[in-house]
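Input: a single structure, listed below in structure tokens.
Omission of a single protein chain aside, the complex is shown with its protein chains in their original locations.
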Amino acid sequence: MALLLDVKSISKSFGGLKAVSDASLSVDEGKIVSLIGPNGAGKTTLFAIISGFLGADSGRVFLNNENITGMKPHRICDKGMVRTFQITQPFASLSTLENIMVGAYKNTSLKAKAKQKATEVAELVGMTHLLNTEANSLTVAGRKRLELARALATDPKLLLLDEVMAGLNPSEIDEIVNIIKIIRDSGVTIFLIEHVMKAVVNLSDYSYVLNDGVLIAHGTPKQIANDPLVIEAYLGQGAAKAMTKNTPTKAKASKTSKKGGKS
Amino acid sequence: MMPAAVMNGLMYGSIYALVALGLTLIYGVLHIINFAHGALLMLALYAAFFLYSILGIDPYLGILIVVPGSFIFGYVLYRFMIGKLAHGKDQNILLITLGLSIVFENMAMLFFSADQRTVNLSYSFETVDLGFVLLSIPKLISFFASLVICFLLWMLMSMTDLGKAIRAVAKERQGARLVGIDVDKIFAATYGIGIACLGAAGCLLLPIFYVDPYTGNLFVIIAFTIVVLGGMGSIVGALIGGFIIGITESVGGLILGESLGQIGISVIFILILMFRPNGLFGGKT
Partner (left out) sequence: MGLLVLAIVLPLAIQNNFYLDVLTIIFFTAYLGQSWNILGGYAGQFSFGGVMFFGTGAYASTILWTTYGIPPIYGVFVAILAGAIVGLIVGYASFRYGLRGSYFALITLAFAEMLRIIANSVEFTGGGVGIFLNFEPSIMNLQFINARGFYYLSLGMVVISIIIAMWLERSRFGAQLIAIRENEDAAEALGINVLRSKILAIMIMGGMGGAAGTFYAQKYLYLDPPIAYSIALSVEMLLVTIVGGMGTVFGPLVGSFVLHIVTEVAKHLIESPGLSLIVYGFILILIIAYLPNGLIGLFKGLSGKRGK
């Protein structure tokens, strides 16, 4: 399996605060990989660095074996990686269709072709009935979907999703999970930040856990669910020890109950 | 010639500082760029002028009338016009204040005609000999008066309840609301204070300058340059920036000649925006 994204030893400080410390991870082509961790762990910062919106103090990012460290976001998009934003950034007064077309225009200069592509993508994410709705008027779930659709319309090789499920109710989450699976099946690699454990477990082939800027664990969802370091990161010091006094099943249940706000 | 130019620059600089103070205060608290600032200064100048030409009141005494009047005018202008009409969008406020400046400028043109007006006080031409330079009395009075007013403003901001409320709103709008501060009134009051500064500046400027409907335009760029140089929202910055710009203008005129000398200000403005947009003392934008 080819290595699509290779992140090597990224560090970033803001003033005296070390947001990300020597983080390294990789994403194989065709997989869904997740980045999880408690609030304030530095996940979005890392995303921002990988996608070119923020400069790293040290470390490098490789996309398809090409060094993209420090490249501007639009060039990284040209190379095939595109990100969505945690707080959705719709083109407010444009319609859903027009929004998605902006993404589609990356690969064509013809309006008709862009429109066609946008319509197809909208169908894929189930927004066909919303095509003429102004982005402003969409619900949170709609905006998240729009964010996804827009990014998808650029025909990316790698899609970075930043907490695409935040603010969604359980049935909306199920829908998005399905959509993401369909996207993966169509050949797009996905790297996502997520808080919603159910989604993480359901979707990811592999996960990285970030806490206080440091990658403390990685593995399949099953592996990290039982990792004491991970449990402690979410539930506090000593929690792992406390948990081992209980049955393993109880530990898993406690873990998946954690939902969160921003990272 | 240089020392005289520097002194001259300091004199004008103190008044520029006063003008910029109002602007930076308005920005620091309301986060709006008051494009009408120049036109309002022009109106203050006319107010001072007519107080003198019709009622015979010396501009320096006229401050006592013009400043409160300006405060009320500014308060009302914000409360019932700007605040209401802008719906909170940044670019809207810019355009609305632009519209206001057009209205004021042309009303002045309509009612006062395009003639340049000046005042000649009994002591307008008396000077003080400092050895290396002769300073006209009005310039000297204006200089000290503006320093005094800046100090009074500082006292207002740091020691009165109003000042504390204003600073609270500037720092944390929502929080201020939560502790019961009427934010809308504070906005209007801040705007009023900003315009009151213009009222004072107008009275101090008239004896050493002139007024016509377009005088405001001259001061728009100057005021904004000082504010970005000093840092948006910084009172100290406005003061120091005022002096820097005053001296730059004066020395620039000396070195580059009357007409080209003006360019220094625009150049400073552009360079600051490009390379140090927070200015000398500005904190967060």
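We call the chains A and B, going by the order they appear; numbering starts again at 1 in every chain.
To be clear about the criterion, a contact is a pair of C-beta atoms (placed from the backbone, for glycine too) under 8 Å apart; a residue touches a chain by one contact, two chains touch by 3 or more.
Keep in mind that this is a model prediction, so the values were computed, not measured.
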Residue of B:Leu95, B:Leu130 or B:Met159 touching the missing chain in the full complex: B:Leu95
Candidates A:Lys43, A:Arg83 or A:Lys117 - the one touching the absent chain: A:Arg83
Candidate in contact with the missing chain, chosen from B:Tyr46, B:Tyr191, B:Phe209 or B:Phe269: B:Phe269
Absent-chain interface as seen on subunit A, which is shown: 51, 53, 72-75, 77-78, 82-85, 89-94, 98, 101-103, 105-106, 108-111, 114, 132, 134, 137, 150-151, 154
Missing-chain contacts mapped onto subunit B: 33, 81, 84-87, 90-92, 94-96, 98-107, 109-110, 213, 217, 220-221, 224-225, 257, 259-260, 262-263, 266-267, 269-270, 273-275, 277
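Keep this in mind: only the chains that are shown with their structure count from here on.
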Cα-centroid distance, subunit A relative to subunit B, in whole angstrom: 50
